[in-house]
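Here the structure is laid out as structure tokens; the discussion comes afterwards.
A single protein chain has been removed from this complex, and every other one stays in its place.
Chain lettering (A and B) follows the sequence in which the chains are written, and residue indices restart at 1 in each chain.
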Amino acid sequence: MHMLDGLNIINPLPLAALEVGHHLYWRVGGLQLHGQVFLTSWFVIGLLLIAAIAAGRNVQRIPSGIQNLMEFALEFIRNLTKEHIGEKEYRPWVPFIGTLFLFIFVSNWSGALLPWKLIHLPAGELAAPTGDINTTVALALLTSLAYFYAGFRKRGLGYLAKYLEPQPFLLPINILEDFTKPLSLSFRLFGNILADELVVGVLVLLVPFIVPMPVMLLGLFTSAIQALVFATLAAVYIGEAIEGHGGHEEEH
Amino acid sequence: MIPQWTLLLATAAVEEVAEKGKLFDFDATLPLMAIQIVVLVLVLDKLFYTPLGKVLDDRDEYIRGGLSTAKARLAEAEALKTQYEKELAETRRESNTVIVTAKAEAKKIADGQIAETQQAAQVQREQAQQEIDKQKQSAFTALEPQIEALSRQILTKLLGAELVK
Partner (left out) sequence: MNPTVAAASVIAAALAVGLAAIGPGIGQGTAAGSAVEGIARQPEAEGKIRGTLLLSLAFMESLTIYGLVVALILLFANPFA
């Protein structure tokens, strides 16, 4: 691509370089890993663990400080799970849905709020873990496994009967749905986070001050909404597997 | 080999980079991340969801219990209030009857006394009247001869003594 070389202006700002698809590769026993994803995900997990320990260490009947915040989060997650899985079955799924929500939410916001780019890596750059396709696919596949597990545990082999509902000739579409669900889940999250980062990156390249602020705020907003959407959809899928087809809004 | 595109400025300046790298790069990150998340779920369940969930449930229970005892107490207070009100009404009625009877008695006494006094006054007046009448009578009887004498005198004065005889 030498025809565009003339346009390649040297960027004066070290913060504003835009990189897509660079990775910091680690090799562990013949396995290839994306190091930057693990670094930020460990940061996120550490943050969650610290918050959980601080909140759960000394629980009081009248909450204060961090316990209040985490109780609010837990109550929110419980309501979400209860709404989509049902009053009777929701309790065992609260940890799974809640961890999905908290992990995605903290990841997204850490990517949007923290100046990761100040830390220089040999290759690639630190960003939200959810901006990497591996993470989102892992989360989506876990969701798929979770709803299969939920269905088989609740209804045994009778769960397979749902593939013949509402009409037997819909079998291929029902099977296809099991592939499109994780696909759409993972691509939605990945695309949204990456798009946010790209848009903010491009705007920062063009105008480094003030102007990208509204877009960054919008990014915070979409990040939170995407975490909510992922958790909601996971809960909806699990609820659907538990109680059979129908009753819940079906996502495209 | 797939070239690495680097986006510099909005005009997507493209250059070839020797380093391998791509957007959809699936590798061992995926399963390890999944394991990481599962472990996180288990750890957070122990550290966070179970204890805090228990606290929430306990608090719900506590609030529900408090609410029910408060409701019971409220009902009790309500019952006491109605009882007191009933008693109050009863007492008021009683006092009313007492007042009415007392008033009636007082009126009766007053009426009796007034009548007695009036009677006594009547008697006295009648006695006085009789006295006056008696005295008038006696005065008239006492004056009768005098009137006779006086009228005879007047006649003699007017007609002369000889005519009178």
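Here is the rule we use: a residue touches a chain if its C-beta (ideal position, glycine included) is under 8 Å from a C-beta of that chain, and two chains touch if they have at least 3 such contacts.
These numbers were taken from a predicted model, which means no experiment stands behind them.
Between the chain not shown and the residues A:28, A:113 or A:195, the one that touches is A:195. Along subunit A, the points of touch with the absent chain fall at residues 1, 3, 20-21, 184, 187-188, 190-192, 194-195, 222, 225-226, 228-229, 232, 251-252. The chain not displayed touches subunit B at residues 2-3, 5, 12, 14, 22-24.
One rule holds in what follows: only the chains that are shown with their structure count from here on.
With centres taken as mean Cα positions, subunit B sits 63 Å from subunit A. The residues of subunit A lying in touch with subunit B in their complex are 1, 4-5, 7-9, 11, 17-23, 28, 31-34, 37-38, 41, 45, 48-49, 52-53, 55-56, 59-61, 63, 67, 70-71, 74-75, 78, 94-96, 98-100, 102-103, 123-124, 129, 132-135, 137-139, 141-142, 198, 201-202, 205-206. By the touch rule above, subunit B contacts subunit A in their complex via residues 4-16, 19, 21-34, 36-38, 40-45, 47-49, 51-53, 55-56, 58-59, 62.
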